[in-house]
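The complex is shown incomplete by one protein chain, all other protein chains being positioned as in the whole.
The block that comes next holds subunit A.
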Amino acid sequence: MTLLSEIWVLMQKDFRLEWRQRAALNGMLLYVSSTVFVCYLSFSSRGGQLPVPAWNALFWIVLLFSAVNAVAKGFLQESRGRMLYYYTVVRPQAVILAKILYNALLLLGLALVAFALYSVVLGNPVQNVGLFVGNVALGAVGFASTLTLVSGIAAKATNSSTLMAVLGFPLMVPMLLLLIKVSKNALDGLEFEASRSSLLTLVALNMIVGAVSYLLFPFLWRS
């Protein structure tokens, strides 16, 4: 099999698994919605309407936490036996790329649901929706590529759930700063030119992280 077809098969398997045991998927959706609702309730004493920077910051914090939760189970749920089985049939690069792509799509779905819910309860001050959604998509890919390898690392250690947060959060900060900046531009309705350099840096950062994961995962896998 070529690398691409291996990735395709592994992704199909992940989606099918997710669909069959819907508990996890529903859990994530509920997690996102209850977080959004808690935010809404905690700010409702202020009269409901959030200032734009706070709206933005809160949105990304909701996404950050749901991303960590959603991706954390990526490698933790794979049993040792199943990993051994993969080891015999596919190459490691396919496993990591399939996981990254799968997580990216999952996070994108979650982020769009969060965005929809968020705008329903907290209002939608976004003026440039295209840029905002594109930025969210880049964020989903970036979070997925950073967190997938981190979850692989954390799965090897003893206290995985703490490690996931400790390792993941600081690593995501560079990306998060850029994302928040671009999304602020989209909220204020600035034209594309204003956020071009940040977007390019974001793409470059995603590529660095993706490439490093691709190179490192075979070593992680072996142990």
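Going forward, a residue touches a chain if its C-beta (ideal position, glycine included) is under 8 Å from a C-beta of that chain, and two chains touch if they have at least 3 such contacts; residues count from 1.
Throughout what follows, contacts and distances are computed from a predicted model.
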Query = What protein name does the UniProt record of the undisplayed chain give, "Heme exporter protein C", "ABC transporter permease", "Helicase XPB/Ssl2 N-terminal domain-containing protein" or "TerD family protein"?
reply = "Heme exporter protein C"
Note = Sole touch to the unshown chain from A:P92, A:G109 or A:P174: residue A:P174
Selected from A:L25, A:V52, A:A137 or A:L205 as touching the chain missing from the view = A:L205
Message = Just checking the interface: what residues of subunit A touch the absent partner chain?
response = 146, 149-150, 153, 156-159, 163, 166-167, 169-171, 173-174, 177-178, 181, 197-198, 201, 205, 208-209, 212-213, 216, 219-220, 222-223
